[in-house]
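First the structure, in the form of structure tokens, and then the observations on it.
A single protein chain has been removed from this complex, and every other one stays in its place.
This part shows subunit A:
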Amino acid sequence: MSEHDSGTDRDADAAPAAAGPCTELPEGWAYDAEASGIGVLPVDMFRSIGKPVKRREDRRLVTGKGRFTDDFSVAGQLYAAMVRSPYPHARIRAIDTAAAQEAPGVLAVLTGQDALDDGLGPIPHNPVPSTRFDVKLRAPDGAMPFIGPHLLLPVDKARHVGEAVAMVVAESRAAAEDAAELVEVDWEELPHVADSLDAMAPGAPQVWDEVPGNAFVDSAFGDEAAVDAAFAEAAHVASAKFHVNRVTAVTMEPRAALADYDPETGRSTLYAGSGGAVRQKRELAETLGLDPADLRVLSHDVGGNFGARNRVYVEFGLVLWASRRLQRPVKFTATRSESFLTDYQGRDLNTHVQLALDADGRFLAMKADNVSNVGARCVSLSPLSKGSGLITGSYHIPHAHLRARAVFTNTMCTQAYRSSGRPEVTYAIERLVDIAAEEMGLDKIELRRRNLVAPTDMPYRTAMGSIYDSGEYEANMDRAMALFEWDAIPARHADAEARGKRLGVGLANYVESSIGTPKERAEITVAPGGQVEVVIGTQPSGQGHETSFAQVVADMLQTPVERVRIVLGDTDKVSLGGGTHSGRSMRHAGTVMAMASADLLRKARTLAADRLGFPPEELDFTDGAFSHRDSNQTVTLAELATADAPLFAARTNEMHAPVFPNGTAICEVEIDPDTCRIEITRYASIDDVGRCINPMIVHGQSHGGIAQGVGQAMWENCPIDAESGQPLAGSLMDYGMPRADNVPFYDVGISEVLSPTNPFGVKAGGEGGTTPALATVTLAVLDALRPLGVRDISMPVTPERLWQALHAAPQATESRT
């Protein structure tokens, strides 16, 4: 959010000091126990924190009583269907809606011109990350970048296949879909471009007239002179170019929205699963020109997010608008085909990386040139930005230089996708380290060991200016190798070979960042019955906040977890809150809930002192009750609350310092050289998540994260046909997914090196599984194929690509016969 734009330490072209231990920490970086009002949290008060408490969400979800958006229906509701562009780039000459208007059951056919006439504006996406710890991404001329206005329906032209250009509202979904087919758009096809490198080439088609050359962000970071000097002296330089493929989130619940309008009050209610109802409300109110007080957004059960639901979708604004025009409820539910075309997508980074080493294999400097494909307009620069801060990975690299560009193309917009930006750069550095080891004839584990950031150098400032808060990187690697049974690799190799298979192992270290919206608010109420209600602004989509947040408050108030109820996802109750993204939730919510709990206990103590007749500071608080050593009287929190005056405290907290979860993952594959079938036979990882509130939930996050990373490396891909500009992955029949029968059990371990930046020492869980997985899988496959002469392969590493690589390899013929 731009209001947090302050500080100058990450400006482009500012020459930061060489990387190393960070001696001058920015103000407010470390957790200040005194200023926070909660002091140091004694571990002995943790009763349920750290325990695998079973989830309270589950009962409704296993009995079919979940409340997903499409499960809601309001009497008299209508259905919306979209008319979408079949072209990647085409001017809209005219839209003839007459036939559709006449179709049975149709109430309205609306176009972009109607939206303009009604005064609707673009979605205010605010894509440039701007906390004081984010790198500053700017236009080539140094100004704030042009992002391409995101109207709900365009009036000039369609800029990607699937872009909605008109909406039909009818009595049934089928009637709306039938009528949408009758809308005639007079298109003028225009030249198109899908690849970000092609889009920067001279003469490439222009996505926006405002941005000649399509690169709307071009910023440089780091000390270029120092990097050049180090490269000039280096004993060896390793260099590589990678494309981190475009994927899509495939949340199992397709996106949906139901808008209801109450003409009596003038208020609209929008049921729409998202990554945070507060943002949806703010941005949608602005788009429609509504007083925010006239909009209520509800986000109950959300069937997966992974970043794709963080930003506003046009259909959410469209159903709101239609329901106000027609004074009837209007629902839209995307089909899976629509999701493949128009869910915000992920990754799509081209990166050119170079690493300079001395003769002993010590890293001297690094160069990176990163190009992010944002699609037809810029919804979020999070992936480019997050990755920029982490190009040096887990390693001490004294100097680094990065050029970061973002480019418009005629494709669906990209957005943060699980572990936004981090898997991309982790893939680049880890592959580069393997390449350097091979070229220099060094052991790849030993090369890593030599260069990992040491715990004694924490907090550590990287050459990109990121401050790694804490971590024991080498210990992670050792623990992961032990978990993996690294020593058994030769025996497993022999065993695989005896079965005619090629075995390969890939190891990757990672460090990722959790930044996210800095503000969070908690309101805690204790009712006379002892029930505790906590209102908080995060938005889970499977992460179990109703359970893990209750654990935190239960321990703070020393009350059973079952008594604590978490309220989220209703903007009439939640006034402020940053939503759930970037692994921010437990850190921000945990901190502010602890603060609000402490405020509540302070109030309660004063009341208890009155009741018990002793000075407040002499009271003990144990098991949810105040007592005094000279008395056998006690008073519980529940007894201090009355129906008229429940115990209540609210706190808003702002926390800027990012944290850096880290770890190591190892993947083993077996490849059948005849069929090129790849099987993952073993996967082990250690994730340092800082304080772990609920290990059952964190392990679950690791499992799912691994599968998503493995999916991208092995099967998932959103390719575009260069000639026609058509997306080739339009359904689950064209898009390979992790399935029950193509992934193994995972061996996951947690490491808890507490972060000094917040009271619990939380870092984050959830992205650690995905971050290294692109690298581990690819490195394992390359390890298996190295004896056959294969040195490079790009994701996804499908059997077809393997086969091509094997047949193109110089030693292919000899070693295969």
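We adopt the following convention: a contact is a pair of C-beta atoms (placed from the backbone, for glycine too) under 8 Å apart; a residue touches a chain by one contact, two chains touch by 3 or more; residues count from 1.
The rule is short, and it goes like this: contacts and distances are computed from a predicted model.
A single chain of the complex does not appear, and UniProt lists its protein name as "Carbon-monoxide dehydrogenase small subunit", one of "Carbon-monoxide dehydrogenase small subunit", "Phospholipid/cholesterol/gamma-HCH transport system permease protein", "Thiolase" or "Amino acid ABC transporter ATP-binding protein".
Touch with the chain omitted from the figure is made, among A:G50, A:G66 or A:G789, by A:G66.
Across A:P661, A:G690, A:G704 or A:G749, the residue that sits in touch with the chain not pictured is A:G704. Check A:G121, A:P149, A:G304 or A:P673 against the missing chain and you find that the one touching it is A:G304. Between the chain not shown and the residues A:D195, A:D218 or A:E253, the one that touches is A:E253.
For subunit A, the list of residues touching the undisplayed chain reads 52, 54-55, 57-66, 68, 70-71, 73, 174, 249-254, 301-304, 306, 333, 335-337, 541-544, 696-697, 699-701, 703-708, 731-733, 737-741, 743, 745-746, 769.
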